[in-house]
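Worksheet: the structure to be examined is printed underneath.
Note that one protein chain is taken out, while the other chains of the complex remain in position.
Note that the chains are named A, B and C in the order they appear, and that numbering of residues resets to 1 at the start of each chain.
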Amino acid sequence: MANVIFYILAVIALTSALMVVTRKNAVTSAVYLIVTMCAIAGLFVQLGAVFIAALQIIIYAGAIMVLFLFVIMLLNLRKDEFGFDTRVFQRLFAGLLGIVLLVQLIMVVSRLPVVAGQPVDTEMGRVAPLATKFFTQYLYPFEIISVLLLAAIIGAVVIAKKKMGK
Amino acid sequence: MAPLSYYLILSAMLFTIGVWGVLRNRNALIIFMSIELMLNAVNITLMAFSSFLKDFSGQVFVFLVMAIAAAEVAVGLAIIVSIFRVKESINVDDVNLMKW
Amino acid sequence: MEMIVKLIPVFPLFGFLIIGLTNKKMPKQVVNIIACGSVFLSFVAGTIAFFSLLGMPSNSRFITGFWFDWIIAGSFSSSVSFMFDPLAAVMVLVVSGVSFIIHVYSIGYMAHDGGYWRYFSFLNLFVFSMLLLVLADNVLLLFVGWEGVGLCSYLLIGFWFHKKSASDAGKKAFIVNRIGDFGFLLGIMLLFWTLGSTNIKEISHLAPEMLVAGGGLVTAITLLFLVGAVGKSAQIPLYVWLPDAMEGPTPVSALIHAATMVTAGVYMIARLSALYVLAPTSMAIVAIVGGFTALYAATIGLAQNDIKRVLAYSTISQIGYMFLACGVGAFSAGIFHLTTHAFFKALLFMGAGSVIHALSGEQDMRYMGGLKNRLPFTYKAFLIATLSISGIPLLAGFFSKDEILWKAYSSGHGHPLLWILGLITAILTAFYMFRLLYLTFHGKSNVTAEAEKHLHESPPVMLIPLYILAFLSIFGGYIGLPHALGGGAWFENFLMPVIAESAHVIETGSHHAPSLEYILMLASVVAVLLGIVVAYNFYIKNPEKPKQLAQRFAGCYRLIFNKYYIDEVYDYLIVKPLYILSLIFWKIFDVRVIDGFVNRLAKFFGSMSERFRILQTGFVRNYALVFFIGVIILVGYLCYIFR
Partner (left out) sequence: MMPPINWPVIYPELAICITAFIVLIVDLFLPGRHKWVLSLISIFGVLVALQIVFMNFGLKGDTKAFFGMVVSDATGLYFKTIFCIGTLLAIFVSITYQRREFPEVGEFYTLMLLSTFGMMIMASALDLITIFLGLEMMSIPLYVLAGIYRGRYRSREAALKYFLLGAFASGFLLYGIALIYGAFGTTNITRIVELIADGKPYSPFFVGVGSVLVLIGLAFKAGVVPFHMWIPDVYEGAPAPVTAFMSAGPKAAAIVAILRIFVITTPVIDLTWVFWVLAVVTMTWGNILAINQNNIKRMLAYSSIAHVGYLLVAITVGGEEGVSSAAFYLLVYTIMNIGAFAIVVLFAEREEFYENISDYAGFGSRFPFAAITMTIFMASLGGIPGTAGFVGKFMIFSGAINHGFYWLAVIGVLNSLVSIYYYLRVVVAMYMRQPQTRLVDIAISPSLMIAIIITLLLVIQIGIFPDNWLSLAKQAASLAF
């Protein structure tokens, strides 16, 4: 049963991911990306990580993708802006090498001893152990990420703000 | 529950789609979304390992990756907008003044 | 005494800094005093150190001048410190002495040049680097000097940079010397790795103990060093830069491209003789390279019309002699010839410079002639140098050249064939040098009317240096008067302690009958006279001869009645083939093959650069694709390993 849900979510994720990269319109892509992310959140639930699944929806779908859509609206992009792509080699190589990479990666992950399916561990959904991890072992990265976000905000402001003075 | 390798293979596929998207698209925003897709794919791998190893570190990583993605989006979108202001286009193939 | 040794190279360094930094703010007279004075001080310091060296017992003649430790990293150490032993003493005296003379000469020669300051600062920097090279007590410091002289040479060849040929020549010298440096640097590293030291004295002690004589390792090291020497000393196949280097001012050609820098390769081989004697294969290669270069360059010299190019090929040929000497184990003979060559070749160049100066820059010998009476002082000095280089008995060149020829025959590493190579070269040398002399100073004048107007003898500041060198070209050889002529071979004995360890390995030609030395000596004298006579026949007695050669197909009978019948046969059998050979060597090997290779190498890198840069398309997606290909290859490599 659980496997069926996995398959459904996987198919949704893959299809919408393919749609993301093949659409010409950025809005369509963004919407499909939101679908992918929701599917991935569903997979996280399958893995028992309810809290992270919630975060996935809130941060990715809720914040990041909204920002994307906002920018798309701001730039007011039209659909077929670019016309036909003439760089045949680029597309050919991108496709061929993509397949090669997929084969390679599958070779890699298949080397791991296959772990049989196991019941969903509700323990993994708890927030307290995660918080403990964060504030002990991963305290330093946690602090760094706060500075990183601040740096990103400063950077975005610097890049985007209009020239003053002159 | 599906075995670990299912998740890993799904992740690899999504990652590859992301890479492909970066290589084949000319719209800077879609390229950027493809990069987000790659990061999400990695998140699946991390989360799968985390659950199967019963180790919360993986979840911490996923959380950190989300934060980094947010930071990158903030800066990246600002840069794309600043290019658009000059070029009136976000086609990355138009952005090739510097070469050779 | 240590202080004096330490100071020898410092004077020119200060000269360089002062002139270089004050630039045009300084009056010319002050520049003259600083430039010449600093080199003169080095010469004085060298002389003082030399005499104190003489005061020491003959096998412990050694003064160290330690400045500071340079690089110390674990087992690796290298210091800035000097060793003043007989070999270094000879080199210091030659370098600083000849440099001083040429500095003085340059005052006159460069008087009207706009880059006066630049010229003297570079020249002082050169002297500093050269002194560093000869005084260095470890190979790494020697390499510093080596690169320094190369840099100065490059800057001075391109001194008149507004001439395209000059900057091209600079470029060529630069590229060719890179190849040499490449070998040198690898040689140093390999040497350090095998012996754990870069100190020359330690190397000489350690090498026989730690290296297998004739082994692959020592052969590899010595061959790598040989690559360096071949590049710097312009031997086959890396000689191409030297003829072009004549684009620089003539005093520079005299100093750098004749007397001092180009002999650095010979010096280096003599310095590391302890290594070379352990590698008979390398020795043989040195000798063969030297012998063939000597002959090859001499043949090309036959057909040149530019006065400086003849001298350039002659330099290559003479350095070939020095290599030949080193290759047969006669290192002291090589250094001896280096010394005398410095005198007469510098004199030849400066004489040529005086002629060029007098003719307002004309370098083509076909537009000279009959200058004997117009430039009498220059002519006399030039004549002495010509006699000396040709090897007329009792002049400096005779003794050193004869020493080499004798050693080429008699040494344990020698071979009669090498002797024959040397002998033929001697004939050719005499021939082309006298051709040069006759075309320039004798016969009827071909000077253009334009140049005729300004024709004048050079000022004393240029002539006095000529006469000092002329004196040395006559008497400089007596320091090495061989036993066979009643001398004490003082020069050889003086250098013996430095290369004694090398020399005792070599089986000297003691088993040869003493009379043989006289016979060979006589043979070489005869050979020289032959060359002179032929040249006389061609360019004085019958100046039309060379032109007739080209158009003499009118029938056999005219030949029979021709009063120069013998000459004609001689022409046909010897001179003309030689002349053609010369043209072939020059036009095909020199210009096409080797020169072409170097040019093509430079072009190759340039075009590679041009061709590959289009891969940097400027499209960000292409960049990502290249990145991705890299990923695929690396991951694929792992897939392959763990398949």
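In the analysis below, contacts are C-beta pairs under 8 Å (C-beta built on N, C-alpha and C of every residue); 3 or more make two chains touch, one makes a residue touch a chain.
All of these numbers come straight from a predicted model, not from anything done at the bench.
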For the unseen chain, which displayed partners does it touch in the full complex?
A, B, C
Filtering C:7, C:30, C:93 or C:144 for touch with the omitted chain leaves C:144
Touch rule applied to subunit A and the missing chain gives residues 104, 108-109, 111-112, 136-141, 144-145, 147-148, 151-152, 154-159, 163-165
Chain not shown, touching residues in subunit B:
8, 15, 18-19, 22, 28, 31-32, 35, 38-39, 41-42, 45-46, 48-49, 53, 55, 57-58, 60-61, 64-65, 68, 71-72, 75-76, 79-80, 82-83, 86, 92, 95-99
Residue numbers in subunit C that touch the chain omitted from display:
20-21, 23, 68-74, 76, 80, 140, 143-144, 146-148, 151, 154-155, 158, 161-162, 167, 174-175, 178-179, 181-182, 185-186, 189-190, 192-193, 605-606, 608-610, 612-613, 616, 618, 620, 622-624, 626-627, 629-631, 634-635, 637-639, 641-642
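Operating definition for what follows: only the chains that are shown with their structure count from here on.
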Whole-Å distance, C-alpha centre of subunit B to that of subunit C, is 65
Which parts of subunit A, given as residue numbers and ranges, touch two or more other chains?
87, 90, 93-94, 97, 101, 105, 108
Counting only residues that touch at least two other chains, what does the list for subunit C look like?
619, 621, 625, 628
Give the list of subunit B residues in touch with subunit C in this complex.
19, 22-26, 31, 92-93, 95-100
Complex contact set, residues of subunit C against subunit A:
619, 621-622, 625, 628-629, 631-632, 635-636, 639, 642
What part of subunit B is in contact with subunit A in the complex they form?
1-10, 12-21, 23-27, 29-30, 32-34, 36-37, 40, 43-44, 47-48, 50-52, 54, 56-57, 59-60, 62-64, 66-75, 77-82, 84, 89-91, 93
